[in-house]
Structure formats: C-alpha cells, structure tokens
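Of the protein chains in this complex, all but one are displayed in their positions.
A and B are the chain letters, set down in written order, and residue numbers restart from 1 in every chain.
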Amino acid sequence: MNRGNLACCACALLLLAGCSNNPYPDADSATRTYYTTFVEAHRTLDPAEAYNVSAHKVTGLVYDTLLEYHYLKRPYTLIPGLATEVPVAEPLADGGVRYRFRLREGAGYGDDPCFERGGKGRRSREVVAEDIAYQLQRLADPALQVQVREPFSRIVGFRDFMTALEARRRADPAFAALPARLQYQQLGGIPGLRVPGRYELEVRLSEPYPQLLYWFAMEFSTPVPWEAVEYYDARPGRARFADHPVGAGAFQVVEYQKQSRVVLERNPNWYGYRHPDAPAARYPSEGAPGDAALGLLDPAYRGRPVPFVDRIEIRLDKEDIPRFGKFLQGYYDVSKIIKESFDQVVQSDRLTPEMEALGVRLQKAVSPSVFYLGFNMADKAVGAAAGARGRKLRQAMSLAVDSARFIELFLNGRGVEAQAPLPPVLAGYPEGYRNPYRQVDLERARRLLGEAGYPEGIDPQTGKPLRLSFDTYATSSQVLLQREFFVNEWRKIGIDVEIANTTYNEFQAKLERGAYQLYFYGWSADYPDPENFLFLLTCDMRRIPHNGPNSANFCDARYDRLFAQMEVMPNGPERNAIIEEMLAILREERPWIELFHRIDYSLAHEWISNLKPFGMSHPMYKYYDVDPKRRAELRAARNRPVVWPAWALLGVAVLGVAPGVRTFFRNRQ
Amino acid sequence: MEAHHVSNLLVALLLLGAAATGRALWRNRLWREALTELWRRRRLSLLTIALFISVGLLDSVAWIGGEVAGEDLLASHEARSVIDRLFLKPAEGSYSAPFATHTFYNKQPLVAPAGHPFGTDILGRDVFHRTLKGVRVALLIGGFTSLIAIPLALLLGIRAGYFGGRFDDMVFFVMSTLASIPSLLLLIALILVLGRGTWQVCVALGITSWVGLCRVTRGETLKLRELDYIQAAKALGVSNGRILLRHILPNLMHLVIVTFVLLFSQLVLSEATLAYLGIGVDGSWGQMIDQARTELSREPVIYWNIAAAGAAMFTLLLAVNYVGDALRDILDPRTLREDA
Partner (left out) sequence: MLAYILRRLGYGVGVVFGVLFVLFVLFFQIATPDDIARRALGEKARAQDIEDWKANNGYDRPLWPWQDFRDNQLFTHYHSMLRFDFGRSDVDGTPIARRLREGVAPSLTITVPIFVLSLLLTVLLGLFVAFFRETYIDIAGVFLCVLGMSVSILLYIIGGQFLIGKLLHWFPISGFDLDPSVMLRFIALPVMIGVLSAAGGDVRFYRTVFVEETGRDYVRTARAKGAGELRVMLRHVLRNSLIPILTRVVVTIPFLFVGSLLLENFFGIPGLGSLTVDSIQQNDFRTLRVIVFVFSLMFIGGQIATDISYAAVDSRVRLE
C-alpha cells in the first residue's frame, strides 16, 4: 500500500513539474513570432487549387501576386505587387482587351532544394514572366482541381487549350507521360498569353472584363516555379507540390506538419529587399479616414520597409472554445470573438472592463459576405413553375423570417440584416436600401399565403398544412438548432417545413437531381465588386444543368441582360442604376431570403500593432509587428498555475477515508 | 396509418405484453422470490425507473387537436403527446434561467414568469419539456435496440450452442469477425451507410451489440447441454424444440435480463458519443449535451441545459446500473457473498 502511495505521489510530482500551460517551447518566447491559427487541415496548398480561408493563410504568404490591395485604403484599392504598375485595359480591334504587365527585376523565390536543377548548390531563382504564364496554363489543366476556371476562361484560347490538352492526353500516351510543362509547350501554350520579354506578360481577353485585375491580386495567378512542381510531383515518396509550397512571397515555409502546424520564416530573396520603394514592400503612409486615430499610421511604421515579424507560426486548432481560451491566455496574438464568449468580451458594443484591463483591442468590420436561404426555382411547389402562386409563397415565407432575432440569438448581434444579396460595404449598394419583403410582417405574410392558394397554410390538395423540406447537411447539433429557428418562424404562418438532414453526399446528389426545396448557404467575396455577388443568380451559373453555384436555379432573361451590361461597366451612377434595377427583380421574385452580412469582431493583444480587419481572405501579416518582450511578461503574469485545489482535493479524500480506516483496524484487533 | 396511431398501438401492445410477462414471472416461485428480493434492496432505483418509463409511455400517446399555444399555426394540425400537452406556454424570447422572470441576457419579461423549472434554451423552449422528451428517446434507443439484439443473440446463441456442428462454426466465425472490428467504427460506418435517423441508429447499435450476448448464451448453452437432466430428457426422446423451450431458454433468462440492463446504459452512453459526432438521434439527451456544451464557456455561464440533460441521463443510468448490480447478485448463483 505504502509503495503504491509513493508511486502515486511521484507521478503527481512529475506532472506538476511539467506544469505550465504554455503550448510553445519556452525558447520561442524571445523570437519576433506572430502566432495565429487555422481551423481545418489543408487539402492542398497548390495555388491553383487552394480556395479556402485556412489554405489562403499560407498560400497568401508564400505566393506573392502581380497586384495587391492597399492595406489601409477603403474602398479597396489595387496597388502593384510583383508588377511595376497596375496595367490599364487597352481595347483591341476585335472587341477584346489587352493588359500588359511588367515584372520587377531581381525578385526571387524562397529557398528550396528543387532549384538544384539549375546548378549544384542553387537554392533559389529569379522570378520571370514565363512563370506566370506557366501557372495560368496550369489553371487550364484539366488534371488539376481548379475551382476558378470560369473568370480566367475569358483569356483568348483558354478553353481551347484545355480541350486540346485533354484530347491529346487521351490520344497519345507518350505525350501524357511528359512533364506538364513540356506538354503545355508542345501545344503552343494559350494564345491569349504572350511573353514578349523576360519580365513582360501580355494577357489578351476576348471581351472586356474589368474584374480580371482582381484575379491578378489572388494566388491563382501567382508565379510558380516549374522546378518545384516537377521536383515534388514526379517522384513517389516525396511530399507533393500541393504539400510543399515554393513561391515568391515575403515568407517561406520552414516546417509543415499538416495535422498540427505551419511555420514560416522570411524569404531572403523577396523582391522587397531589392526594391524597398515598391508600394507593397513598405508600410503605407496614408490610409482611410480614421486610421490615424486607431494608431494605424504610427510614425514608427509609416513608410518603413516590411515585413516586421521574422517568423509566423500557424497552429491547427479546430475547436472554438479551446482556441479562444488560448487567445485569452496570450498564446495566440489575435482572435475572432467566438459566439460563446461574446458577452464576456463585449457589452453594449464595447469591450468589457475585464477585457480592457487585459489590454485587448477590438476592431469591427462588416465583411463582404452574405448568408441566405435559397429556394430551388426548379421545384414544382416553390419554384418558377408555380408562377404567381410560387412567387407569393416565397414572398410570404420571406416576410416571416426575422433575421434580426436570428442575428441576436446566434451571432450575438454581429450581423447586419441583409436587404439584398449585396453587402453594404461594396460600391454600388444603394444607400439606405430597404427591402419590403425583408421586414417581418406576419399579417401580410398570411394574406399573401392565402392569395397563393394556401389559406392559413393549408394545402388544398391534401387538406393539411403545406409541407416543404429544408435540405441541409448539418453535421453538428449546434447547426441543427439554427435550422430549427427557421422552421419555427414558418410555423407561425402555418407552413410545415421539415428539416431533411442528410450526409454531404446525399445533399450533393439532391442538388444534382434538383430534388430539394429550401437550403441555407453563404457566399464570401473573392474580390470587392458587386459582380461577384450578382453573378450567383444568372442563368449560366445555374446548378441544373450547368452545375454552377446558382443553386437556386434562378433564371430571368431581363436580369441576365442587365447583368451583362453591368459586368463590364466602371463603377459610377450609371452602373448603380442598373444594379438597383437588378435588385428590384430579386426583391419581387425572391429566389433568396437574404439573412445577414457578418460583422467581423476581431480582438488583438496589446503587444501586436498595425492590425486592420481586411474582409477578404488574404493574410496581411507582413504589415503586423509584435513586441515579444511585453508578450512574454504578460503571458507569465496571466498564467500562474493555481495549485491549492489539488491539495484541497487530496485533503478531502484523506479526511473522508481516515476515520473508516481507523475504525476498521481497531475492530480487526 | 399515421405515425402517432402506430405509436399509440405500440404503447397498448407493450403494456399488454408487460402485464402478461409480469403475470407469468409472478407465478414462478423462483422469479417471485428474486423480484421480491430486488424490490427489497433497490426500491428507490426501481421507482425511478418506473417513473422514467411512465414518462416515456405518456410521451408516446398522442392525438391531434386540443388547445394550442401562441402564434404557432401548425400545432393544431399535429399529433401531440400527453407530455406536450402539459407545456402549452409559447416559446420565450431566448435563454432564461430556472424560475426566472426575465430572459437571461437582455432582460425581457417572460411569457410565463417563474414557469420554467429548468429554464429555457436558446430558442426559448422549455428545457424541462425537452428533458422529458429525451426520456422517450433514451428508452427507445435502449429498448428498440435490445429488441433487435436480444432475440438475434438468443436465436443464434442457443442454436449454435445446442446443436454445435457447422452452424456453430459459422455463428462463431461471424461473431469473431464482428468482434474484431472496433465497435465504435463499425457503428459509425453502419450509420453512414444506413443514413441518419432513429431506427437507423438503433439497427446499427443492435448489430454491434448482439455479439456480446450471443457469446454468453452460446457458452451457457454449451454447459447446460451437458447437464444430466437434459441428457436424460434427450434419452427419453423429448424433442429438441421442447428441450430448448422448456429447459434451456428459462435457464438463460437471468443472463438475458442482466445483460439487457447493462447493455441499456451502454447504449445510452454510446448515443451521446454519436451525438457529438453529429450522427445521433434527434431530441436525445446526447444531442442536448452536444448543443449545450459550448454554453458552458459563455459568460455569465448557461448551465441549465447541460445540467438538465446530464442529470436526467445520469439519474436514469445510475438507477439502471444499481438495479443491474443487484439483479446480478440475486440471479447469479455463483456470486459469493460474504454474508452467505
């Protein structure tokens, strides 16, 4: 018994010796490291394929683009990145346009063994225009899972290149066995892309498409070294290129553990060190109104060369609550506010005194996103086939949903009630726009439902309440609660909506077959242009038959005509008038019940400076700076272990057992 | 026939069946003694279980019509159970603490001040109501699953143990195969395959849980088969079917009952794990716990959801485990007791 007790005590001591809640090696405290998180393991970090927030946190740092966004200015403004300037569209005789990019000289890729192909011991190489052409050809390669082909297919010959590549590969096994780069070369590349000089790239489009420049500010069009693709993809046993990013960004990956973390350090060959005057290589000296008051134009940083941090560590942390807990303890530098802790952090839209005492700062920004309930317009009961009846049904259902209450219950008020598919932060959103069908009015909803032929919600065909199905693939019970909220709203007008909760596969299959009625979805802007939202409801984007993102299957000829006009226009009153006309169509037709635009509340600790919420998924970490000394002090102060409960528990156990032991032995004797 | 008619009918059948079984057991002296002994030892636990069962049954008797609450136009067209009819107040705005008069966060007055003994959830629904509804789900998971697993296990176990031979080899092979696949993974795979829903979860649980009982019955039958009186009956030319029914099956009943009781609590706990993985049964306590688990880190903390579901589950399982323990002692002749 005694021996056992001793062993137990030894174990406890051993545990207490390791007693500290610092998740990083102690030596890391002194480094200028920025700590943040990602929430799901990356499927791929190939810049042609990666298309989600977690992946962009890495690809955005490793892969620099020709153009970038100004860090501070709003509305969003493009500035040159790897390119020397933002090109202007040159109209061509055939109705198309041409963009001419010029690359900065002396930009280098991050260090990587794949460059040994260019000579022994070589670790890097200069970025040339050919690399961008190569990446754009990869976008057209059917073997890659590219999700954004559509916008790039306006490059002359892009689609033909794709079909030719596919056909040639099928027909000619010898060709298919060649490295992809040689295959592209043999086919002569994409006609709309020309590389007249080492640093020059010409992009020809078959029609005007002003949004193209935004796509050149995203990682899809980054320069990619062919050496890396061939080195990592060709041989078995080596990490895939998708797991081994090599790019011309300010940072390079030094450690990548898919299931736990990514560590990045400065790329010594980054163009910013050669061209300290390049606009994206310096901290901006001017910003949006109010930025100065927020300390974003601190003279200590204004105009100084970036990056400021030496190292970035991104940890995989899937669960909200532990992640936020670690933020409060000081182990992550920034965090979104999670729903559960909202009231602890913010009260009446201000930080609580406890948070202010912690030195935490709060920043809010409406994100360019929209969340909505969609009707399947191809459905018999709720869709276009039901004509005016269907429209009135949709209007009635739209009138019953109280998104203000939804925002309050599930988002702690961190949302703007949506009136239209467009988020109000975009140019072109009609100032003060109110959608009459998005104001809760149960009386009117019931009246419209009656006019639609469902008095009190009763379906005359069955004599029972109208039954609709709400198709979801919610995996967590918490999401299910949100769905139940909507169901309860519609109960108020007598419609019996049933949640059809299936697996993801079944849901996708339903989308393909068109066998669904209502669904919940969201969309986040790829770039800040109304076109990026309004295209979601065009005929060409329908799920059936085009398998596009228009899952509502909404199709309206007049809307499409207006869209085609609006798409190629510059921002201005004329464009706004057309946008307003388009919104009017959606208002009456109601393919969507627009719910809310998220407001991002982000928190930052006092030791980190120059933070401004960005909205789109682009890591702007090169502008951030941290004070490691202050961080180490505060972490230590806030995380002293409280040990007395352990002793207390032990005491209670001993006291509880002791009398029994005593009596027991007395009796035995 | 509509769902609630089926449910009502099943309740009637269940009550009849329970009455018949009870009578049959009571007539047998040994069983009567065992049951009396059980009652003497575990009165509180038995009463608790009885209470839970009655709630579950009351929640299964439903009809359309009657008084309806608030703005809900649908309720008058839906079948609602006796339990539902006890909670006629419309939903509140959002969270409210037990017996509170105002909502928890923005202090709106409640429709039913001090009327919610366990508070309300995020959608303003009465947590006591939801907890009571969870009783039926828990009993359904435990009961329906046992209904699948026990007959299957008995049928295969007894046949295999008694006749042996090819059939025994086969059953034994199937058992070893299923036992070699980690049960939680098999369970998850089965649910992914069968789809979500109550009966799917029950079937999956049934498939993963019959093996344990089957092994026990097979082993026991093997032993019984060799006993003198069975050999004598065989020698006298009593038919196999008769031996199985009259001699083997009754001698296995204690094992079945004990296994069932222990299986029950295991099933309810498994469902909680499934709920966390997002493939549980709608309305179960597991789902309530999963929905509420993030509320614990709210500030000020919302404890009543998770506490109500956790406590209900805990009470039922505690009672069941206690009764199971006592049953094992009483029914198993081998258990050596100090006082014996």
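A few notes on this one:
By our rule, a contact is a pair of C-beta atoms (placed from the backbone, for glycine too) under 8 Å apart; a residue touches a chain by one contact, two chains touch by 3 or more.
Given the structure is predicted, the values throughout are model-derived calculations rather than measurements.
Only one of the listed residues, A:A93, A:A357, A:A557 or A:V642, touches the absent chain: A:V642.
Residue A:T503 is the one among A:Q211, A:Q363 or A:T503 that touches the chain not shown. Interface note: of B:E37, B:E78, B:D282 or B:D325, the residue touching the hidden chain in the full complex is B:D325. Across the entire complex, the residue among B:V68, B:L88, B:L155 or B:L192 in touch with the chain not shown is B:L192. One chain of the complex is left out; on chain A, the residues touching it are 1, 4, 7-8, 11, 14-15, 17-26, 41-44, 142, 145, 147, 240, 242-243, 257-260, 315-319, 321-322, 325-326, 329, 331, 475, 503-505, 508-509, 547, 549, 639-643, 645, 656-657, 660-661, 663-664, 668. By the touch criterion stated above, the residues of chain B touching the omitted chain are 173-174, 176-182, 184-186, 188-190, 192-193, 265, 269, 272-273, 276-278, 286, 289-290, 293, 296-297, 306, 310, 313-314, 317-318, 321-322, 325, 335-338.
Throughout what follows, only the chains that are shown with their structure count from here on.
Chain A and chain B have Cα centroids lying 44 Å from one another. Residue ranges on chain A touching chain B, taken from their complex, read 320-321, 324-325, 339-344, 408-410, 442, 456-457, 464-465, 474-478, 480-481, 484-485, 488, 491-496, 501-503, 506. For chain B in complex with chain A, the residues that touch the partner chain are 71-75, 77, 91, 94, 105-106, 122-123, 192, 195-196, 275, 278, 280, 282, 287, 290-291, 294-295, 297-300.
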